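As you look at this complex, bear in mind that one protein chain is not there, while each of the others sits in place.
Per-chain residue numbering starts at 1, and chain names A and B are given in the order in which the chains are listed.
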Amino acid sequence: MGLVDRGRMPAPLTKLFNMGRSYSMWVYQWGLACCAIEMGAAFGSPRYDVMRLGVIPLPASPRQADLVVVSGTVTDKMAPAVKRLYEQMPEPKYVISMGSCANCGGPYWDSYSVTKGVDQIIPVDVYVPGCPPRPEALLEGIVLLQQRIKNEDMAAKWRNEEFTTLQKTAALEKAKSQPAPEPIVVGGGPIE
Amino acid sequence: MSDTATGTDETAALPGDGLREGIVDRLRSDLGEHLLDTYLIPHTDLWVRVSAEAWGQTAAALKAQGFDHFCFLSALDWLPSPFGKGEDDPDAEPVAISTELVQGYTGGETRFQVFARLTDIKRHVGVTIKADVPESMSVPTWLPHFAGANWHERETHEMFGIGFEGHPDLRNLYLPGEFEGFPLRKDFPLLSRMVKPWPGIVDVEPMPVAAQEGDGES
Partner (left out) sequence: MTVLNERQQLSYIAAQAADARLNVELETEGMTLNIGPQHPATHGTLRIIARLDGEQVVWAEPVAGYMHRGYEKLTEVRTFPQVTALINRIDWLGSFANEVPFILAAEQLMEIEAPPRAQYIRTILFELSRIANVSLFLGDLGVQMGAITPVFMAFRDREYVLNLIEGATGGRFHPNFDRIGGLKDDLPKGWIAETKQVMKKLRTFCDEIEDLLFGNEIFQSRTRGVGIIPADVAKSYGMTGANLRASGVDWDLRRDQKNAMVWDQADFKVWTHPDGDSWARCWIRLQETREATKIVDQLIDNIPAGPVMTKVPRIIKVPAGEAWVSTENPLGEMGYYVVSKGDLGPFRVKIRSASFNNISITPWVLKGVYVPDIITILASLYFILGDIDR
């Protein structure tokens, strides 16, 4: 996708691509603790049925996944494995941090063995609070992520830049295309 | 219920519970002077304290009595925590904390005690065994008597730094290999609490009037 890399993709085409991406997300379930069961209920149970949102929760490995849900307490012993998992995932990739423990350490904020938030190790796109969050809360988090992806500037994502929306990029482009105003210098001489 | 250790003589005088008294009597005949102290709450529970040399022997003696179900093994650190609860205002004057060792039931002399529990499934009775950990920080292993003691001793070793003579492999069970310190010792600080006062404590924030007087903003 040379077009995407170089950021030469027309905006309507990007929107189309984004829609495709947001409705065929392969989610890797990185279940660590209590939240894993609620994640299982959201992804695996007939009552919540995540597939209606266009999310496929059953990739065989992180190498096939677009999204990882880190649900549960990340301990210092586990942290290297979480980092490695994230590195295995292909770009573009997204992370949902589910539950208070993954967000900030939760009830174990003062423990000697718990990492105080998974965002210390990997970048997080959506935080779902709760201890544990209800399955509906996780679904809400996924919907929010999908809305975000729909509006995302893919080129920026591919260049590993911060999250940028299409509108923002367009505004930047517009600002660039206008000639920069000449600096007004009192007296008319060159600036030393 | 009193927290003072009851001597063996008073224990015998307590009414009822011949079952647990019988256990103590038989243990005394097996161990002799190595049985240092006992504490009994009738129809509830039984504690015995043995000398560290007889730690392994006690397991064998109790197993012969029918206590063949291994429940747990761990240790106690009787030093009062030098950090209190770690939830005080970091700017405030530290309050002096007594470092006097006050052991629980069945008494003791040392800061560390190992304790374990065995169950007799047939007679529906359990017993808690304690032993003082000597200066060498090492007691005999229970591995020959109860295979389940393996992981419990590994855990006790990494949490308290107590060695078990004869245990083949006292690797860390929980913590990463490079972890320093023994977390369950009372003098192991919880650093998160040092840098941030416990947010859940009642009245940790000064009243608005006090805050205006410059009493700190924690």
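Keep in mind that, in the parts below, contacts are C-beta pairs under 8 Å (C-beta built on N, C-alpha and C of every residue); 3 or more make two chains touch, one makes a residue touch a chain.
The model shown is predicted, which means the values in this text are computed figures rather than measured ones.
*Asks:* If the hidden chain were put back, which of A:Ser111, A:Gln146 or A:Thr169 would touch it?
*Replies:* A:Ser111
*Asks:* Across the whole complex, list the residues on chain A that are touched by the chain not included here.
*Replies:* 30-34, 36-38, 40-41, 44-47, 72-73, 75, 77-78, 81, 85, 107-108, 110-114, 131-132, 134
*Asks:* Considering the whole complex, not just the chains shown, which residues of chain B touch the missing one?
*Replies:* 1, 3, 44-45, 47, 68-72, 74, 76-77, 80-81, 85-87, 102, 104-105, 115, 117, 121, 124, 126, 128, 146-148, 150-151, 159, 172-176, 183-184, 186, 188, 190, 193, 198, 200
Everything that follows uses one rule, which is that only the chains that are shown with their structure count from here on.
*Asks:* So what's the Cα centroid distance for chain A and chain B, whole Å?
*Replies:* 46
*Asks:* Any idea which chain A residues touch chain B in the complex?
*Replies:* So the residues of chain A touching chain B come out as 76-77, 109-113, 116.
*Asks:* Would you tell me which residues of chain B are touching chain A in their complex?
*Replies:* Listed in rising order, the residues of chain B that touch chain A are 86, 174-176, 179, 183, 188, 190-193, 198.
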